[in-house]
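Subset of chains shown; positions unchanged.
Naming follows writing order (A, B, C and D), and every chain is counted from residue 1.
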């Protein structure tokens, strides 16, 4: 059913892929295709899996999931983290990347080195896009740590630059971002006023797929491919290239990467 | 950031914005005319259908309308076995905006039609025109002229609404702006958006000028 | 008999506006209808021309017999193409020039070629002395000019009967004369006309027959002298005295 | 794929923030109305300089998308305040609540649109009504308030109703600056499981109902106004 379409070569299956259009450096629109880390990863997978052809598009993040849910898209790419509901709603791959989470504060202002710090020091956390995995991540944290709850505010699509500006001008005390999102901002005039914490944890990301027989089959191929790319160092290579540091070389990276969050 | 870079980037989205504007307006007008026609027929069923349509369409935020068009419409078509997923996004954007604006246009036409002097129609019949000639040659042109100020407002509203197609990933002027802003981590957001606002304003000023010219052309046709 | 109407009845919102009227018009006759406001004069003309459909009534027009309560589309069109009407508020097509107002009926009512229609329209404009206004829109013309074009629009169709509904009552007093003069000329040429009017002098000087109409009925009719100078009915007398300038 | 239970469970939660949408719309409309009246007075009285400024302001606001306006206020206002602080004026840009920014942006937007509606309603009142009022010796302002304004109101209501409904729908983008109204709540509810269709359907139902409700309300106002204030309806 849905958007799979028999090509001239009937053995090739077309997969429609969507990614958010403002999630640099993970995904962004690049001449009608997906750019950034996942653009590179998809390109490689497309090359390797001859039986699949990946039709790419970018759109607003909530829209990506409306499309994924309705079956318009087969595969959604970005640094999606684990949440139980997501994994129940969609098919998911094994890990396809490793994010390094940091807390960003204002130089000379209040500091935080862990999520618990934010709660105990009563710091205000910059609002997080409700579609963003970080939002669910903090919700999850709050559920697990009812004693040290963080005051979480939602917001619509917002770039890292905007959020970090709010920290640098003192509107909020702290923001949480993967290092990759912080890094490009750090060199801007606002960014030089910021201080970044050490890694407060590593987080896996996954592909999410619309539930269908076609995609079950795709999933198997994807998982096999991801394992190959991890093992041959391709993931590490593009992580270094697009995300500014090779998180796969971090201590504990291997065990984190290979854990199954559903267990 | 250089102003010229901002302007050229934003203008690269202009063709999409204008395409959306022109085609959405044409289709919205066509649907709107149909709905107005339904609501003016002497039939309770037709009237209620048109009311229901208007209630639904006019109560739906354009943002949701676009999502519905892009994701809902293909599902609907699949029910009858037609796959339209491969249509371009631009088409879905046009569909969403057309449906969204059809409600407003229908009301504009309806009220304009009702305010055309009934005597005009009768005078046409009396010189021996058949009803359809009377309608198309006398009533319709006057309806359009009466509706003109309303239509102008709606076109301007439509220009602005095209900015919402970001929600289905169409790269119009607004999306070009947000993407440019994101390329620089949002540092130049304010500058970019001010330029964006000015470009939209120019488009609207141009539209106002066109309508002013039309009004001037027909200044003696005081309906 | 050119037009012969029998027992036309019309009810509007429980209001018996026409209570069974008989009316016959001979070819060449000029009939003036007078009567108080709201008595149904306009309604009568509108029913004759099928702008409204009567509740009952038979009409013989030329050689055609028409059931006024159930006229067929063809008969309606046929009737309208052999009759013309001039309105109180002129009702010139606002989106058409003076010339187009006159040619429109020729082209779309009588399927005439555009060229021919336009030259006929120009001739009609010439006759009322308004040829220099041919490209003007109604809003650019005075009331008197508009009404004279309204009359030209009606007569250019060469109709068997022209119906006039208070053609001068929306006009400034000095402009009334010009319109009435056009109408008088028309009458002198032998045009059959039914004229609803408040201009007693026109009724008196031009009409072959005057009909006094009240409350949906013909109360009294006859030539001008009979009706104006020797009214038989109280209602007629009362109306005439209200109109007369006795303050 | 459609999760009915999720849709039904989310509904009351999304509904619970509907007041934010409504209150935001109402406050913005009220402030907009006050600004609009000022604009109308300035423009109709042709007060020098202010008149042109008001005209440009209205044209600009009517010529730009609300989402762009929202961002310009959102990013521009703090910078303006910072700049003012630089000039020695003591302003605090930090504590600026987003709700204030939203109200401001939507009020500006409403003021421009409403001012145009009022102007057209004003022009549709027969000018001779005003003349008749001053000719019986009323002062001009009194002639306005007792005769012209009551007649203007009925002309205004349908347009005003449309503008208000548009504003309600336009608030569906305000989640972009972090205010939790209907659309934001729908997004938040969805983000956990990335299930959007259900919550968007909920939101749609709520919007359609709200719009239907206010449309009816304004219709009733109009009927009442016609009967009680303007008496413009023909009594049959």
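Just so it is clear, a contact is a pair of C-beta atoms (placed from the backbone, for glycine too) under 8 Å apart; a residue touches a chain by one contact, two chains touch by 3 or more.
Note that the structure is predicted; figures quoted are calculated from it, not measured.
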| item | value |
| --- | --- |
| Displayed chains are single representatives; whole-complex counts | A x1, B x1, C x2, D x1 |
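As a convention for this text, only the chains that are shown with their structure count from here on.
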| item | value |
| --- | --- |
| Mutual neighbours - chains that touch subunit A and subunit B alike | D |
| Chain nearest the overall Cα centroid | B |
| Label of the chain whose CA centroid is most distant from the centroid of subunit A | C |
| Distance from subunit D to subunit C - Cα centre to Cα centre, in angstrom | 53 |
| Separation of mean Cα positions, subunit C and subunit A [Å, integer] | 82 |
| Computed distance of Cα centres, subunit C from subunit B, in Å | 45 |
| Of all residues in subunit B, the ones touching two or more other chains | 67, 71, 189 |
| Overall pattern in which the protein chains touch one another (line/ring/star/complete/other) | other |
| All pairs of touching chains, each written as two labels joined by a dash | A-B, A-D, B-C, B-D |
| Interface residues, subunit C side, partner subunit B - complex | 49, 51, 77, 80-81, 83-85, 87, 89, 91-96, 104-105, 108-110, 136-137, 139-140, 153-154, 157 |
| For the subunit A and subunit D complex, residues of the former touching the latter | 62, 65-66, 68-71, 76, 80, 83, 85-86, 88-90, 127, 130-132, 135-136, 139, 153-158, 162, 169-171, 208, 210-211 |
| Contact set on subunit D toward subunit B in their complex | 59-60, 62-69, 71-72, 75-76, 79, 165-166, 169-170, 172-173, 183, 197, 200, 203-204, 207-212, 215 |
